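Take a look at subunit A:
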Amino acid sequence: MDQLTLITFLPLVGALLVLLTPASQEKALRAIALVTTLVVAVLGVQLYLAFDGSSAALQFLVDKAWFVLPGSAIPVRYKLGVDGLSILMVALTAVMMPTVILSTWGHVHKRVKEFMLWMLVMQTGMLGVFVAHDLVLFYFFWEVSLIPLYFIVGIWGGERRLYATIKFFLYTLAGSLVMLVAVIAIIYQFRTADIPTLCEQASSLALSKQVWLFAAFALAFSIKVPLLPFHTWLADAHTEAPTSGSVVLAGVLLKMGTYGLLRFGIDMFPGAALEHAPLFMALGAIGIVYGAFLAMAQTDVKRLIACSSVSHLGYVVLGMFALTYAGLSGSILQMVNHGISTGLLFLLIGMIYERRHTRALDQFGGIAATMPIFAFFLVFTVLSSAALPGLNGFVGEYLILLGAFQAKPLWAIIAVLGVIFGAVYLLMATRRVLFGPVTHEENKHLEDLNAREVVLMLPLVILAVWIGFQPKPFLDRTQGSLERLVQKIEVARGAQNASLEVPTTEESVR
Partner candidate 1 sequence: MNPQDLLQLFDDRALAAVAPLLALAIGIIVLLLSGVIRAFESLRAPIVVATLAFTGWLVASNFATVPGSVIDGTYIADRASSAWGLLFVVATLLAWLFSHRYYAESERPFQVEHDVLMLTTPLGMMLMAGAANLIVFFIGLEVLSIPLYALASFRRSRARSVEAGLKYFLLGAFAAAFFLYGSSLIYAATGSLQLAEIKAIGLHGPLALGGVALVMASLFFKISVFPFHLWVPDVYQGSPTPVTALMATGTKAAAFAFLINTMFMLPKSAALAVAVVALVTMALGNLGALAQTDVKRMLAYSGIAHAGTVLLVVAGTLAGDPESSGALHAALFYMGAYVFTAAGAFGLLALLERDGERFTTLEALKGLAQRRPFVAAALTIFMLSLGGMPLTGGFLGKWMVFSSLVRAGLIWPAVVGALLSVIAFGYYLRVVIALYMQPVSERDAALPSGQTSAGSAAPAAIAAAVCAVLVLVMGTLPGLFLDRLP
Partner candidate 2 sequence: MNVPSEHLLYLAAGLFAIGVLGFLIRRNVIVVLMCIELMLNAANLTFLAASRQHSTAQAANLDGPVFAIFVILVAACEAAVGLALIIALFRLKQSVEADSLSEMKG
């Protein structure tokens, strides 16, 4: 049994086990889920270590026949593989799930069986998206991964959960259905559904057709990222989702959008990506500042973090569409960083919610006195999220800003403003939660984090410090693929300039 099939479908086996155990035995259900995710985590780390970062080729390849489309006899294959662009996200998804499952001890008490079932199915869906290398298989995993979160938000969510879950489902679905037409068009155009071959051949398309296909793909992924105009579903989905749902949504699901933009936007249609790069850089940069202002005005702390996600992912898109090596590697690393820091933030807010059952900022104040350990972790996470050097956020952000500056200095400068506003809203929130006199009676005798809650956060904290101090092994993992990608972009840039016949005055600085 090859590694990738094992790691992708092991959670499904766990889900089956959960299905078979009676709903009454909650302890056993939680144990199964935890054990499964732990095994997958070990596999994920093993995969990460065995991955050779310098080669751009697909590794751990699995390639079996699946079915053949009638008439034109286009083979659709069950093809899995990992390359530099996806290895970090696969490892993160595998490593984060045990933390998420462990956190459900605190806040999921009713219908535990269904919750564990949906969590495990979601993990398979997410891993599938990152490892699928057949366009149809990718589309299958892309849409199927919507359903588990739909149920998780819908059943265990807050008051407006039905509104939030329908809105999130239909919004993402609309994007992916437009993408479906593009997927069909490109498969029948090149008579194959294999992503690597499509990536090579697609750049040979006429620019106008390439731009149309790119727009369709980019729309679906921009909704998922979420990029600026399509972000309104995120705040509702986060606020109404249960803690573990928010952690997974922020930690991994949003990255499927950015990964999609990378794989199907830039890798598949470099010409069109070049054409649209300034637009996306603009949306990213403005998204950063817009998200920051949004967060400043929030009164619900969970909604505040959701808005901060809009701002953070603005960085990722900015870095990606700078189309420079630094920008690209920074954006891939920032996908992981955002998963860690925002995941931790949601976990912490979840812990406070379990104790105070409210998320309104003015209900807190002076909690640092009664819960020092909680205060330590919250300040730590806020600093990692505000990109303090020495922690994970900084490495990604520095590379992104550097890459963006090399491409379009204007957007980089606007993004640097985001650094300031980011610090502003995060520190304002920390101050209103932790510092100041204890005004509310309940805050006086909140008991501090217990062992379970600290242990479940440790892997993410250690990862944050490790990426902060020693980012080289993580960055080296993406080296091979990124060199291939940058080389591809140069070719497309050359072709574009040749077609323009205008000697470019602005010397390109590497």
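Basis for inclusion: all candidates are chains of the complex that A comes from, given by their letters.
One rule holds in what follows: a contact is a pair of C-beta atoms (placed from the backbone, for glycine too) under 8 Å apart; a residue touches a chain by one contact, two chains touch by 3 or more; residues count from 1.
Note that this is a predicted model, so its numbers are computed, not measured.
Contact annotation for this complex: of the listed candidates 1 or 2, subunit A touches only 1.
The part of subunit A that touches candidate 1 in the complex is made up of residues 66-72, 139-140, 143-144, 147, 150-151, 154-155, 161-162, 165-166, 169-170, 173-174, 177-178, 180-181, 184-185, 187-188.
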